[in-house]
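Note that one protein chain is taken out, while the other chains of the complex remain in position.
Chain nomenclature is as follows: A, B and C, assigned in order of appearance, with residue numbering initiated at 1 for each chain independently.
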Amino acid sequence: MTQKYADGKFGEYGGQYVPEVLMPAIEELTDAYERYVLENEDGFMDEFRARLRDFGGRPTPTQYAERLSERYDREVYLKREDLLHGGAHKLNNALGQVLLAKYMGKERIVAETGAGQHGTATAMAAAHLDMPCEIYMGERDINRQRPNVFRMRLNGSAVNPVTTGRGTLKEAISETMRDWATNVEDTHYVIGSIVGPHPFPAMVRDFQAVISEEARRQLDEQTGGLPDAVLACAGGGSNTMGTFANFVDDDGVELYAVEAGGSSLEVDEEEGVAPNSASLSTGEEGVLHGARTKVLQDSDGQIMESHSVSAGLDYAGVGPELARLVDDGRVQAVNVGDVSALEGFHRLSQLEGIIPALETAHAFGYLEEHSEELGETIVVNVSGRGDKDLETVIEETEKRDIENAPSMAEFSGGI
Amino acid sequence: MTQKYADGKFGEYGGQYVPEVLMPAIEELTDAYERYVLENEDGFMDEFRARLRDFGGRPTPTQYAERLSERYDREVYLKREDLLHGGAHKLNNALGQVLLAKYMGKERIVAETGAGQHGTATAMAAAHLDMPCEIYMGERDINRQRPNVFRMRLNGSAVNPVTTGRGTLKEAISETMRDWATNVEDTHYVIGSIVGPHPFPAMVRDFQAVISEEARRQLDEQTGGLPDAVLACAGGGSNTMGTFANFVDDDGVELYAVEAGGSSLEVDEEEGVAPNSASLSTGEEGVLHGARTKVLQDSDGQIMESHSVSAGLDYAGVGPELARLVDDGRVQAVNVGDVSALEGFHRLSQLEGIIPALETAHAFGYLEEHSEELGETIVVNVSGRGDKDLETVIEETEKRDIENAPSMAEFSGGI
Amino acid sequence: MAGHANADLAEAFADEPAFVPYLAAGDPDYEASLEYVEALARGGADVIELGLPFSEPIAEGSTIQSAIVRSLEGGMTPDRFFEFVGDLDVDVPLVCMTYYNLIYQYGAESGPRPFVERAAAAGLSGFVVPDLPAEEAGPLREACDEFGLDLVFIVAPTTRGDRLDQIMSQVSGYVYVQARLGVTGAKDDVSGQTEESLERIAEYDVPKAVGFGIKTGDHAERIVGAGADGIIVGSVLVDIVGDGTERGDSTETIAERLESKARELKQGALRGYEQRVPQAEGK
Partner (left out) sequence: MAGHANADLAEAFADEPAFVPYLAAGDPDYEASLEYVEALARGGADVIELGLPFSEPIAEGSTIQSAIVRSLEGGMTPDRFFEFVGDLDVDVPLVCMTYYNLIYQYGAESGPRPFVERAAAAGLSGFVVPDLPAEEAGPLREACDEFGLDLVFIVAPTTRGDRLDQIMSQVSGYVYVQARLGVTGAKDDVSGQTEESLERIAEYDVPKAVGFGIKTGDHAERIVGAGADGIIVGSVLVDIVGDGTERGDSTETIAERLESKARELKQGALRGYEQRVPQAEGK
């Protein structure tokens, strides 16, 4: 577990750009983070680890991928976060934060969600720990991600539609911050990635760092050494930093954050729209949702609407720590577009019997395009499973005529 | 791993009631089962175990269920097969059989599926092990379980609609046997439960026995002892026998096979319909799909159509070994109806943050109704996750006005 | 002839190649089905296999499955089946083809005996039970012996060695030689596996009737020419019933078609036998 940057600054990135009303809560949270997470006070981290194991299903395996290895003539290993309870790495963080809220004596949880993955993870953790929970979700996302909305409701969470703006993740985060500002005394805001004001970026990273802690050990057990390259898709960046954290000090290990290139890296300033979510690759320094970081914005500083075939990568910002590591040259910010991601999705499904999340599929798109530059031993994080994406895959595969896909004809109307 | 009844007879149950054309294949399979599975020839079982770990995500946890324990004032533990790759215990068997087929030099896999859980598990295993695979599925089930059909297609399997009879699991099994009879020389039939002719019941049990092997050890680590009761839902009975296998010799451990009571235990002889799938509780000895076992049949011996809110329990037969253990009084055959299962589904979702398969939910229905008779320490097998059941839950919950369910109003039209 | 020889079945193969047609009893209804079976007798059947439909016919292809569904929907049951046999006006031996569960469940007492007793009383000569392998056949074999009925077994292209011996030690009446892998169903070619199969069982002293896929007089000719003692024909006849019923043809029309198809097959078998006899004599 890394404990770096506990001051909340990653070079010029990070900080706490939030309304004053939230500052005391953030100070309280920072204090709790330092005591419980960093110092393991009251055995917090022990309990967290135990719950991750028994409730979450950790450790997840680091699997040798036979057919991909053959295809690329190198050793490809898969870190299987898709096997975590809930179907994505998101639970590591959600469980950590809900448990922390309990230790802090909070009585209520709020969270934002985009695709619904963080929302479902938080709803599961809240049910498990018996915490009332409300999830904010853009109205458009609610309509796009109905199964996830239903799962949250099944777990007993309220799902509050956000109708402002374009009704997606960006607006949901803003709205959750508003709820928090109103109910700050008894409420904890479970943010879904390594974004937001300090201590969130550091804390979420620490909760997710279990991914690389395990992967590093498991790979060593299997190969007796370190990988040459580690790949993870990056939206807000929580699975990315979780996958990188314990490799950052290993200079020989190249780290690749694979962003969503969407349909193009060009932006439409007029419309305020970026047809991608590649904030690490193409964003500019700015302040969004409480932190200074790389942001997709127009020249005035207005935040742009991002776009990706994968809802979970569809965010205009990125974690400040990743922004810093990219500037430092420690992490390579790369990206692949929608088509490459869809091909990656079908490839992993067919060759390895693992249907990945569309977010995850971006990492496999990059692997296909650049395997030769990645050295002998490669670890790819399978950040989530693709069950949530089946409808999208049908639609987007058909639209684009993806080469390696099975015929979608019989599923045209949806499933 | 139990190795009992390797002769294929469980008292009067079991046997090999199949067309002569299949007998040589069954003898070949029996030989392979004995050598590879029972004797670990060529390290088969070691490879199987390693793949279950790295690809499947084993071991799955045995989790202490805090809120259920509190509710019932006893210690409730959950064996988390829902965390296995694919979302149900089914992969244990599918992976074992596809691997065995490889060891046997077979070049093609066929399988039947009802709800699609065994089909998706087999498709995943086949993709993982690079085996061409065709899945037979009743046409009605294909229409009811579209997401699972799509998942199989994504993994590269063909899905063959079965139009005979009422187009459900029973017909799919018959049809797969026909394919096997036609292509018996290069094809292995991956049957989905502890049913069918010997060696399937024993072999599938041995592949699934990893569940109880782990649960027994994990519970001992946590409590220093054995449970008083073990509960598992029973359709064909593979997860049941997997969960019981390593407890059968522990006389103090009561074993409960929870069947689907459906809407009623009465049968409609006229229509040839049983509004339940409680073959252990109410079936009569008969011969179905290659084995003598307990069967839902009319007084002539015609097999009845079974019914349950959970597609995966909806089968007129049951594994011969379970039939024997019930006759011996070692296993209690119990059942709960659709309503109790739906309530169990919502209860586990809300209290523990685990959305179970509707099959699994039957075990929790029984726990609710009979917790007081089950002793101090209870293990319940969570045989699968409920993502596949969301549409059904909406429909069936609404229809019945289930008390502890969240309002379904906003999901009325489906999700 | 093997150790068991209870009924009159083997006699049907004694003089010339036997034509053994199959129909599902009660397809599509009781009355019409009586006509159809009688038409087969008129067309030259030497033995008739009468299907007693079971809900899970794992050894049948789609043609016979459909016949079974029609017959079940028409209300066929084991008791109706025995009535049917009694009502039939034919004078060739009748074999009941069904699945083991129906035999096993019949009557108050568990086991096959009540079914066999009733079958004997109805005048049946024997059984073919496709899901009952020799290993599990003991009780039924015993009951057949008790009531003087034959028990026909199927030998598949894959059956060899010990299995073959075991089957042959249990069989009586005739052995059903499955011409190809798979399930029942009419095919457009004659399986090359037939001669090989016949050769494999040549040494056993029991009539060999070849089935699975025979469709025309020419098929029949070639199969008997290859040494078969009889031909078993099902799907092509069931198709005549199914297609005719679907088209709304009259019972008489369909019965005529069956009779003429039967004649074609029987003639084919006889032609095959004629080609063979001199050769056989020449040896």
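For this structure, a couple of remarks:
To be clear about the criterion, a contact is a pair of C-beta atoms (placed from the backbone, for glycine too) under 8 Å apart; a residue touches a chain by one contact, two chains touch by 3 or more.
The model shown is predicted, which means the values in this text are computed figures rather than measured ones.
Listed by label, the shown chains that the missing chain touches in the whole complex are A. Remark: the omitted chain is touched by one listed residue; of A:18, A:32 or A:333 this is A:18. Although one chain is not drawn, the whole complex shows that of A:144, A:289, A:347 or A:362 it is A:289 that touches it.
For chain A, the residues touching the chain absent from view are 15-21, 23-25, 27, 164-165, 170, 174, 177-178, 181-185, 272, 284-290, 295, 297, 299-303.
We take it that only the chains that are shown with their structure count from here on.
Using the mean of the Cα atoms as each chain's centre, the chain most removed from chain C is A.
Nearest to the common centre of all protein CA atoms is the CA centroid of chain B. Centre-to-centre separation of chain B and chain C, using mean CA positions: 37 Å. Put simply, the C-alpha centre of chain A and that of chain C have 66 angstrom between them. Counting partners per residue, chain A has no residue that reaches two or more other chains.
Residue positions of chain C touching 2 or more other chains: none.
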